[in-house]
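Complex shown without one protein chain; remaining protein chains in place.
To keep things simple, chains are lettered A and B as they appear, and every chain counts its residues starting from 1.
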Amino acid sequence: MKQSLTHWLMEDAPRSRRQAAMGSLYRGLLALVGNPPALVGLVIVTILVLIAIFAPFLDRGISPIAQDLGNRLAPPSAAHWFGTDELGRDIYSRTLYGSRVTLTIVGLVSVVVTPIGLAVGTLSGYLGGWVDSVLMRITDVFLAFPRLVLALAFAAALGPGIENAVIAISLTAWPPYARIARAETITIAKSDFIQAVVLQGASTWRILIRHIVPLCLSSVIVRLTLDMAGIILTAAGLGFLGLGAQPPTAEWGAMVSAGRDVILDQWWVATIPGVAIFLVSLGFNLLGDGLRDVFDPKDAS
Amino acid sequence: MTETLVRVEKLSVTYPGRRGTTLALRNASFSLGHERLGVVGESGSGKSTLGRALLGLIPRPGIVTADRMEFAGESLLGASEAQWQRLRGRRMSMIMQDPKYSLNPVRRIGDQIVETCLLHLGSTRRDAERRALAMLDAVRIRDPDHVFQQYPHQLSGGMGQRAMIAMMLVAEPDLLIADEPTSALDVTVQNDVLRILDDLVRNRGMALLFISHNLGIVSSFCDRVLIMYGGKILEQIAAADLAHAKHPYTRALLAAAPSLDHPQATLATVVRDPAWLE
Partner (left out) sequence: MAGMIEVADLRVSFHGGSKAVHAVQGVSFSVAEGESFGIVGESGSGKSTVLKAIAGLVPSASAALTVNGRPAAQRRSKADRRQMQFVFQDPYASLHPRQTVDQILREPLAIHRIDRRDERIAAALAEVGLKPEHRFRYPHQLSGGQRQRVAIARALILRPPVLLLDEPTSALDVSVQAEILNLIVGLRKDNNLTMILVSHDLGVVAHLCSRIAIMQAGKLVEVLSAEDLRRGAAQADYTRKLVAASRGFNRAQPAI
């Protein structure tokens, strides 16, 4: 059975559109799995997703917001695997639930940033002229601000909270994507296969959406995965400064911030969420590197 | 043919891969004297691999095996990197299809040629400059002093190819391997470049291995021709006798090219026979 499925996927002469698409996906997956660092990244990201989904089953019945003031700053033990924080909350449970916040931020930022970046970049690159000038100057304005500072300003203006943190990060994160999409579009637009669709009479929208965007998408996704580490750190930074998720929600950045005061005596309070941030950032980074190799058209043959 | 400069017997190049090994060159045997030897084949025929193997430029993980591979009596089999460096550039040289990729874009033409001189001939700077100018003149560049000072992008395709030839020949190698030297050039420029190569063979006694996909050029330019297919030398024939070639592939190649002189309603196509590779 498995043998025949692999055969179906790898067949040189697929018999339907679906088979061709699945085969292409399968080859990409094989390339990703054949790249050890990327595989490590994929495993870390997958574990993060699984933890976020199954947090209620993994939390050993301890609520992440249940306080136990009599047992504050307890070191790791059988009862509290990662110890407790300054309010006696279980750090293991908080770290588990913190993954949900991180994943929400990561997901929302991707959903906001990708379409904005692609739309601005491809329009700018394909239409050129004054459209290009206007869109690129706007992009420059956003690029000119230091990211964290701009995010801070937005978060301060919109008020603290996770949704506002996402908006703040997204607004500062899209310009590089527009730049990438624009650069790719300019190259692609000159190529013969785009000229061929122009000669067939396709409208500008059709060319952009059906022919150019799919080609820009891969480099944007790669960039997004590579940037995830930065986004997670920015989110953690905002949380650290009290502008991200609000208490008592467990958020890794805020947890590190709270543990800062006691880092010399009760190291685990800041270290555990710090390690989580580090691992997840690393995971996304490795995955991004691997995706870049998979999507590289040079290896397509 | 005068004395033999290159002698190759059963030269094979294999590339081990995930799905078994690829035979890029299969038991190629030939010899080369002070003459123009053409190597003709289509893409994947192994003609470029042949040239690279002679220069020890087969990239990893390629494996080169041969019963014999000699250059001027010296065995090249298992030659050390030091030995190759002594030969390459000094006694054997190569020109490529596109000068754009072979000349350093940020250095003046003259400096690049002078450096080759200094490296291989150990001459003084002044002597090297004199040689470089003389070489630019020899490849029929009209204003050598001017070209000497120019950067590669300032030259046309034909001029760039001449500068490239000058750089490769300034050390006066005994063997020149030319891999599609005229394919990127216009037909009218092509003849000029070929004439420069022709002069070098006739007047300096250089041996030339001329690799090309164009049977028309090879047959009019070279003394002898090797026909390659799938990594194998199918036929060795004097260029003048090509019209009476024995191998069906050679005959098919000749018939497949549309000719100005012999119009045909339908071009002959090549029917490949797996037995050719056995």
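By definition in this document, contacts are C-beta pairs under 8 Å (C-beta built on N, C-alpha and C of every residue); 3 or more make two chains touch, one makes a residue touch a chain.
Computed from a predicted model, the values in this text were never measured in an experiment.
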item	value
Neighbouring shown chains of the undisplayed chain, as defined at the top	A, B
Hidden partner chain, touching residue among B:3, B:145 or B:186	B:186
Hidden-chain contact residue, picked from the options A:57, A:130 or A:193	A:193
Touch list for chain A against the chain that is not drawn	12-17, 19-20, 24, 191-193, 195-202, 206, 210-211, 214-215, 297, 300-301
On chain B, residues whose C-beta touches the chain left out of the figure	42-43, 140, 157, 186-192, 194-195, 198, 213, 215-217, 219-221, 252-253, 256-261, 263-270
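Note that only the chains that are shown with their structure count from here on.
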item	value
Rounded Å distance, chain A centre to chain B centre (Cα mean)	51
